[in-house]
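Missing here is one protein chain; the remaining ones are kept as they sit in the complex.
Just so it is clear, A, B and C label the chains in written order, and each chain counts residues from 1 on its own.
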Amino acid sequence: MIDILGYILILLGSIFLILSGVGLLRMPDTITRMHAGTKASTLGSLLVIIGVICLEPTLWFKLSILALFILITNPLSSSILARSTYLKHGFLNQSGIDDLKDNR
Amino acid sequence: MINFLILLILFAIFLSFIRFIKGPHLTDRVVAFDTMGIIAVSLLALLSVSMKDTIYLDVTFVFALIGFIGTIIFARFNVAKDSDD
Amino acid sequence: MIGLIILAIFITLIVLAIAIIQNDDLPHSVVLFMGFGLGSVILYFLFSAPDVALTEAVIGTGVSGVVFLVTLLQIRSKEIKK
Partner (left out) sequence: MKFSIRSIFISLIVSIMIVLLLQIFLQFDLVTSSAGSFVLNINANSTESANAVTSVVTYFRGFDTLGEVTILFLSIFGISLGLEGYRDKFNIFAYENSLLKIAVDTLFPLIVLFGVYIIIHGHLSPGGGFQGGVIIASAFLLMFLAKSNDFSLKHNILELAESLSGAGFILLGVLSILIINRFLGNFLPLGKIGELFSGGVIPLIYIFVSIKVSAEITSLVEYFIRIKDVK
């Protein structure tokens, strides 16, 4: 029973991972690529790790520490990367609209 | 079943790999590198379950650590290039 | 199926190596190099050699990339100050 739950969670997670890959490939400019690439992949990898815990319940300690590490580091690194790119190049899009120009 | 899931995750890695090769800007490549690292963490966790050998899990933690450090150092590099023009 | 994955990663690594050499911009080359290390870690993992995979991930990807980037930073800062 819990195996089926694990498989369903891993399937959902891999669908999110594929969505992040498609977004990374199809989005028009850098900031939107970053948006698609990091958020969806964080959710997807967390779902996959919870599914793996359901498949092998003896590994729960190591895998939950891994999930905690991903939950701390991945949004942080994406935020820092976005901020530094904005400070250097602006928004890098074609429309030229920059809402944050005053408080750079 | 688990082989099918591994193939799905490999397809996701392939999609972000195309952006990693193509990406015109440095930030595109770094984002693709970060995403590939996170997807590879879940791939390695799944592979270590499918190989029935739990000691492989240490590599996944190191993988997440390397992705984090690499991304932050490239962000630092972006800011440093700011001063030369 | 594992054999097919290994074959695909081999071909990917060779394409990446040629991309590293043919790129003109040095930071782009460093990112591609770190991606190369990531692919080879998955390859060692599939060959069931986790010791080599751990060493490649920590030293070949982490510390080498950091040292390359710090060297690039130092070179640029000297060029700015002149």
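Just so we're on the same page, contacts are C-beta pairs under 8 Å (C-beta built on N, C-alpha and C of every residue); 3 or more make two chains touch, one makes a residue touch a chain.
From a predicted model like this one, the values you see are computed outputs, not experimental measurements.
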Tell me the shown chains the invisible chain touches, ordered by label.
-> A, B, C
Could you list which residues of subunit A touch the chain missing from the display?
-> 65, 69, 72-73, 76, 79-80, 83
So which bits of subunit C touch the chain we can't see?
-> 7, 10-11, 14-15, 18-19, 22-25, 28, 50-51, 53-55, 58-59, 62-63, 66-67, 70-71, 73-74, 77-78, 81-82
In terms of residues, what is the contact footprint of the unshown chain on subunit B?
-> 23-24, 55-56, 58-59, 61-62, 65, 69, 72-73, 75-76, 79
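Quick note on the criterion: only the chains that are shown with their structure count from here on.
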Of the chains present, which has its C-alpha mean closest to the combined C-alpha mean?
-> B
Chain whose average C-alpha position is farthest from subunit A's own | C
Between subunit A and subunit C, what is the gap in Å from one C-alpha centre to the other?
-> 22
So which bits of subunit B are touching at least two other chains?
-> 30, 65, 74, 76, 81
Touch list for subunit B against partner subunit C, complex | 3, 6-7, 10, 17, 20-21, 26, 29-30, 33, 36-37, 40, 43-44, 47, 51, 53, 55-56, 58-59, 62-63, 65-66, 69-70, 73-74, 76-77, 80-81, 83-84
Residues of subunit B defined as touching subunit A within the complex = 1, 5, 8-9, 11-16, 18-19, 25, 27-28, 30-32, 34-35, 38-39, 41-42, 45-46, 49, 54, 57, 60-61, 64-65, 67-68, 71-72, 74-76, 78-79, 81-82
What residues of subunit A sit close enough to touch subunit B in their complex?
-> 7, 10-11, 13-15, 17-18, 20-22, 24-25, 30, 33-34, 37-38, 41-42, 44-45, 48-49, 52, 55-56, 58-59, 62-63, 65-66, 69-70, 73-74, 76-78, 80-81, 83-85, 87-89, 92
